[in-house]
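What you see is the complex with one protein chain gone and the rest in place.
Each chain gets a letter, A, B and C, in the order it is written, and its residues are counted from 1.
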Amino acid sequence: MSLVYAGVLSHAPGITGRADLVKNVARRDEFYRMLDHQREEIEASGAEALVVIAAEHFANFFMNNMPAFCIGMSDAYEGPIEDPGWLKIARTRVPGNADLSKRVITAVMQTVDCAYAEEWKFDHGIMVPLHFLTPRYDMAVIPANINCQGPPLTPLARAWAFGEALRRACDAQPEKIALVGTGGISHWPATPDSGKINEAWDREFLDHLMAQDRDALMRYDDDVQTYRDAGQGGFEIRTYLAAAAAAGGPGELQYYTAELPIFAVGCTVARFAID
Amino acid sequence: MSLVYAGVLSHAPGITGRADLVKNVARRDEFYRMLDHQREEIEASGAEALVVIAAEHFANFFMNNMPAFCIGMSDAYEGPIEDPGWLKIARTRVPGNADLSKRVITAVMQTVDCAYAEEWKFDHGIMVPLHFLTPRYDMAVIPANINCQGPPLTPLARAWAFGEALRRACDAQPEKIALVGTGGISHWPATPDSGKINEAWDREFLDHLMAQDRDALMRYDDDVQTYRDAGQGGFEIRTYLAAAAAAGGPGELQYYTAELPIFAVGCTVARFAID
Amino acid sequence: MSLYQLQKFLYVLNREPAAQRRYRDDLDGLIADYELTDEEARALRDGDIGLLYVLGVNGQILMHYAAFLGIAWFDYLDFMREGIERHGPVRAGVYAMTGGGASFTEEEGAR
Partner (left out) sequence: MSLYQLQKFLYVLNREPAAQRRYRDDLDGLIADYELTDEEARALRDGDIGLLYVLGVNGQILMHYAAFLGIAWFDYLDFMREGIERHGPVRAGVYAMTGGGASFTEEEGAR
């Protein structure tokens, strides 16, 4: 039928893997409740499939063939690729929909040059969102990736174009489709600075994002500056931009906190009007 | 400095690997002489690097991550990946230029979403052209690939856009750069119909290509029809399109013969004016 | 999905010396690493080019497997034709509409 839901949420291995280390339990559980709420919204949308725009971390894509964009095209995926004990998410088979994927990919390819993948081992970047959004793994997932890890990175204007292309592709399908972008905003994941968060930078970025202010968002395209202000993790704003572009309508920031640095990311939940 | 040469030439493993099986030796040697002439033209252009737009055959890119476009970004490549005895080209190290590659890739990425690869094992699709065009392997090569093998294939309009993006990218560099597209036109490689060639189809396609008739060329975008008339090998016209788009100027068909079916492809050599 | 696994087996074998060693030393173990149907596994165990072709393996992958098995070029073409005769038309993949498989080169006819 069309795109019926679009939102964004944070991922990070700590969100599940280091849950038991958290001191600020109240804040943690508040965040978990908002993710639960996001799941309810997606379920209420009647979505038959969930597109996850991710920023995976050298689990499937390496510099031997690093695509600017890739979309999965399989009836089943596996995850997590990480040690399940480390991530605290059991290894499982996640349903896909190769036929729907192929139609979406073919449509996207008319304007944006995405790779496709007939297999994909999900890392925490997808498994943590799924753990909250489809915890019984009973909804078909279509993974999509933007290169936020290995420079030269995907330009922000192309990430925006990817979101628009996904929107057109979803609207051309008979199925009801939900879409989430999952990234971080400023963060320094897996480095000695893990836990550092630039809250002011995050809030300003989120303001632009919720306002669908494309011009302001494109000004984050200087990777050197983003790295300085927002860390390597800041490169993952591409996933949020694509989700906003797919939605087209104004965003509602449902949750943000910088008070869970043990998760190594500012924790965000938001949805967009489909316009 | 800019793009200084653009042309196209056929590849096929038989061109070297089955050279000794050929009955029509006169025609074979005529073709080889034309390839030699193409080498001389490239050398005369003063090119410091050679971009090869290829249609590689499941040597580096598989359906686990099949990019619409990929460009190499290494200071050295290896090839052939095939058995050297089978291809009759010795395994060697081919020089690249990672720095130039990175600049070209970053420029291309502004409009066309190419993957990049810091390693690449050349198959016959690149090694056969290099065997004739830079036989001493003393010119830096930048491999580029278009998915002509595993559906969903790269749309023809995007292949054209890729050529245009490569042109802009080359023109922005201080180096003199040559570019060749290497494919087949109609052919049925590695199937029981190996050796079949649709000469009428080839000549009509080449007429459109030499005339830079973009509209006529875009009408080859129905893969089912191309498969029927021109075989799977016909999908490789994408490489010729990209080379024509990069050049911008009219083409000169320097050689074509369908009289070497043991090579399993109509043998083509052409160059374009840079415009 | 299964053709994907079958082609991946051959893609990896064509690329990787370690897989080639394992093919020679422990073919059953290598086959067990992929999710294959019995027919696909049998085709690999027997090096049955004709059946692999009919199952849909792309010739750009298959011809290198044939070369790896030491099969000469014209024999490779014949094996594919025999496969079609024995097992019927190609079942999946790009070639599901391929032609009948006449010989198109004088070199082959002159053997």
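Assume a contact is a pair of C-beta atoms (placed from the backbone, for glycine too) under 8 Å apart; a residue touches a chain by one contact, two chains touch by 3 or more.
Treat the numbers as computed from the prediction; the structure is a model and nothing was measured.
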Among listed residues A:Ala26, A:Ala44 or A:Ala190, the absent chain is touched only by A:Ala190
Missing-chain contact among B:Glu56, B:Glu118 or B:Glu259 belongs to B:Glu118
Note that chain A touches the chain not displayed via residues 13, 18, 21-23, 57-59, 62-64, 81-83, 86, 121, 149-151, 188-197, 227-228, 232, 261-262
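Just so we're on the same page, only the chains that are shown with their structure count from here on.
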Separation of the C-alpha centres, chain A versus chain B, in whole Å, is 37
The distance between the C-alpha centres of chain B and chain C, rounded to whole Å, is 26
Dist(centroid_CA(chain A), centroid_CA(chain C)) in Å evaluates to 40
Among chain C residues, those touching two or more other chains are 4
Listed in rising order, chain B residues that touch 2 or more other chains are 63-64
